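In this view, the complex is presented without one of its protein chains, the others remaining in place.
== subunit A ==
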């Protein structure tokens, strides 16, 4: 019994070692969004293509959607752009864009050149909406359910793998929920 007590420090050390070892493989950039489970923040901003036309959070509600934060100054957005256009063509889910801290002219030109995957594009010049969404860099993508509640946030460019493993299953599940709600 007494000898067992002497092993306590070793056991504690091993437990701490395992704990810290796991820490080596965590991605510190992967933060939980504080907004998951909360509605899209209220906003009133211009449509990117037409200055003066106001959009509000009500325009984004009603169906499951992707909310994508992008900008022309962001290289990773250019990387994910072809994937988004391809996704838009497949008509699985509407993609709403938030043009974040950008120049209107440049953004429109870029969409004309590279293709426009966005059903609606919101012009967030000062990054106010981005701030309310807890955005800390572009690109970021939110999955919003049919009630306008943010259900998931992904920081970084999306590609086929992330889409297949994470986003698509979630969207399918939410669309099923939406259908069940609509039927009831």
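Please note the rule applied: contacts are C-beta pairs under 8 Å (C-beta built on N, C-alpha and C of every residue); 3 or more make two chains touch, one makes a residue touch a chain; residues count from 1.
FYI, contacts and distances are computed from a predicted model.
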| item | value |
| --- | --- |
| "Peptide ABC transporter permease", "Substrate-binding domain-containing protein", "Succinate dehydrogenase iron-sulfur subunit" or "Formate-dependent nitrite reductase complex subunit" - which is the UniProt name of the missing chain | "Formate-dependent nitrite reductase complex subunit" |
| Contact partner of the left-out chain, one of A:47, A:61 or A:101 | A:101 |
| Residue, one of A:40, A:135, A:158 or A:174, that touches the chain absent here | A:135 |
| Residue ranges of subunit A at the interface with the undisplayed chain | 28-29, 31-35, 101, 127, 131-137 |
